[in-house]
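Here it is: the structure, laid out below.
Of the protein chains in this complex, all but one are displayed in their positions.
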Amino acid sequence: MKDKILLAHGDGGLLTHHLILEHFIRPFNNPILAQMADAARIQVSTRDLAFTTDSFVINPIFFPGGDIGKLAVCGTVNDLAVSGAQPCFLAASFIIEEGFSLNDLDRIISSMASTAATAGVAIVAGDTKVVERGSVDKIFVNTAGIGVFSPETILGVEKIEDGDVVIINGCIGEHGMAVLSGREGLGFETSIISDCACLNQIIQELMARHATIKFMRDPTRGGLAATINEIASASAKDIYLFEDKIPVSDEVRWAAEMLGMDPLYLANEGKFVIVASREEEKEIISSLRNHTLGRNAAAIGEIRKGSGNVYLKTCLGATKLIKMPVGQQLPRIC
Amino acid sequence: MELLQKYRDPELGKQILLRIKHQVGRPLRIMEVCGTHTVAISRFGIRELLHGILDFRSGPGCPVCVTDSGEIDQMVELAKLPNVIVVTFGDLMKVPGSYSSLSQEKTKGCDVRIVYSPLDGLKIARDNPQKQVVFLGIGFETTIPVFSLCLEEAMEKGIGNFSVLSAQKTVPPALEALLNDAAINIDGFILPGHVSAILGRQCFEFLASKYNMPAVITGFEPVDILAAVALLCEMICQGQAKVLNAYTRVVREEGNPAAKSAIDKFFIPVPAVWRGLGLIPASGMRLREEYAMFDAGRIFEINLSPAQLLPGCVCGEVLKGKITPRECQLFGNACSPVHPVGPCMVSSEGACMAYFQYEGGMGRV
Partner (left out) sequence: MCLAVPARVTMIEGIYAEIELFGNTRRIGISLVPMVQVGDYVLVHAGYALHTIDEKEALETLRLLEEVYGTLAEI
């Protein structure tokens, strides 16, 4: 049983201490965390702070292109980044099912550590609980993050105007499809890998160059359809998307066909949607395409006067209403 | 593959659209009897583009939608049995029976699993030898032979804990039942491409010879659908009634003999209740006596109270093409994908869901 997480790993005793020291603190390799204080003492500037949290429960926990650990870092980093803040510190909490493989835990932690290092954020606080078998599905991870706003960036839906363009940094649906391919019962092999990535660097570069960006959001679960609907409804404007402009890889398009799903509703973990004025469209796209995370960037839609609806102009020229997704898309045969 | 992508060519599609608009003199009402066509027509925006010229009615072509609430009740009761894993296609999860759905039972703790293929169900049976695995079989001629092959494999590999609850149905008897209903007012049919791949064009000849009804078999790409609609309109306008095959890359005159004999080997036609259409002779499929050991309906004894009608739900009228979803009092109000009342709002290829998801709920055309 040496390679499994036991309830005793969560009882606060010797095993807990050892687990935290060897399996969390060492790989996270951070002086603030290493103090093992009850709270991390951190220095941030006098500027406004962004503060967010997100929990990660995913099946399977390892998927092509990532794992629950990488996802937990990227998810919170991206929420800070699309708000216009520079992510600085993360806290991470783990709820682990007894019997979970220690080896898998190490893989998850090491993936979190390297993702955080690449993104330039420090994991400075954390917590671990072990619960009885069946109380959670393998492992749940929560991350919270703090970021700092730069004084000149103010993003907000209220800045969105008629005629603005909607831009995305690449192909949609990759995360959703990569995860589905790993599920029991749907087993198909695919070259699709999750787009899971930290967006803070590409966003920082972009904002440094294009101070007039009005709004950003990352289209995670619910897909592009959900995010565009949120933007439309918050700004009380209509948004028109153009079917032939939305980047989707052939792999994702046809895997979605096979399972009877629509890529518009599939999750992304390394995409962000930008609203900006039309004059900046070309420059923003060319800045994005200079970055590895923006190679397939495209202008996919426009803002029009309206009342919060989202429409899709189909390739045949029809206009369709695109609704908020209802429930999870299930694979279908019919 | 590139060749097949030409069937998505928007320019060709637009040309055909233009032709249809010029060709049609009076508004025509045509019915598609395949849920995948319903979804495609909505998804590509074809319904909107031909609005005022063509009135598309969605027939009983979604196997989920025509599954009677009594059948759902039976599935729900099976799911509740101890030591049983219920396996099915995603489509069926949220369909309301008289008092519950599979999705609700799953929430309460029943072991209900979604798969892509019956083969995956067989694997679950092999991995859980101590449990009974019941596949809830829905589908039309396309899916029935797949179940036959799956059972064949179960026999070969000696998998004894796998069974099927057959709620499968066949399309031609349902079309015949529709056409025998005097109140149906349809100018022509778009026929299901993949059912026809199994049955062959011949099996639908009766539409023309017996009912003087023009019909076109077609595939599911925008160009397939538009080309078929154009052919159908031409026949209607010229007063012709033929059953044409516009999906020759897949559909042959005689269909797929191997698939037909796979169906015959395991199943026999029986009368079946269709939601909205009622009892239709020889339209259901039951496992033959010699394969009773795979028939969940015979293995598990389930006592059901009579199925309840869903109050206010007129899915039946929608399935018969008598009304469009928007004409239903519940549509978009009491009945939406969040709280579906009837099956047409549940299934992703149900007419109401297609209207709601792609064409804007209430009030918008």
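Labels for the chains are A and B, by order of writing; each one numbers its residues from 1.
The rule is simple: a residue touches a chain if its C-beta (ideal position, glycine included) is under 8 Å from a C-beta of that chain, and two chains touch if they have at least 3 such contacts.
These numbers come from a predicted model, not from an experiment.
Trainee: What are the shown chains that the left-out chain touches?
Mentor: Its contacts among the visible chains are A, B.
Trainee: For the chain not shown, which residue from B:48, B:71, B:105 or B:120 touches it across the whole complex?
Mentor: Answering carefully, the residue with contact to the hidden chain is B:120.
Trainee: Quick one: say which of B:250, B:282, B:302 or B:334 touches the chain that got left out.
Mentor: In the full complex, the listed residue that touches the missing chain is B:250.
Trainee: Touching the left-out chain: which of B:223, B:280 or B:346?
Mentor: Checking the options B:223, B:280 or B:346, the one contacting the hidden chain is B:223.
Trainee: Contacts of chain A with the missing chain: which residues?
Mentor: 181, 187-192, 250-251, 253-255, 257-258, 260, 332-334
Trainee: Give me the chain B residues in contact with the hidden chain, please.
Mentor: Chain B touches the chain not shown through residues 1, 3-4, 6-7, 9, 11-12, 15-16, 19, 33-36, 61-63, 89, 116-120, 139-140, 142-143, 145-146, 149, 152, 171, 192, 194-195, 197-198, 223, 227, 246, 248-251, 256, 258-259, 262, 349.
The rule is simple: only the chains that are shown with their structure count from here on.
Trainee: How many angstrom between the C-alpha centroids of chain B and chain A?
Mentor: Taking the mean C-alpha position of each chain, the two centres sit 37 Å apart.
Trainee: Which residues of chain A touch chain B in their complex?
Mentor: Result: residues 184-188, 244, 259-260, 262, 314-323, 326-327, 329-334 of chain A touch chain B.
Trainee: Quick one: which bits of chain B touch chain A in the complex? Just the residue numbers, please.
Mentor: Those residues of chain B that touch chain A are 8, 10, 13-14, 17, 35-36, 42-46, 48-49, 62-64, 87, 89-91, 93-94, 113-116, 120, 123-124, 138-139, 143, 222, 336-338, 347-349, 356-361, 364.
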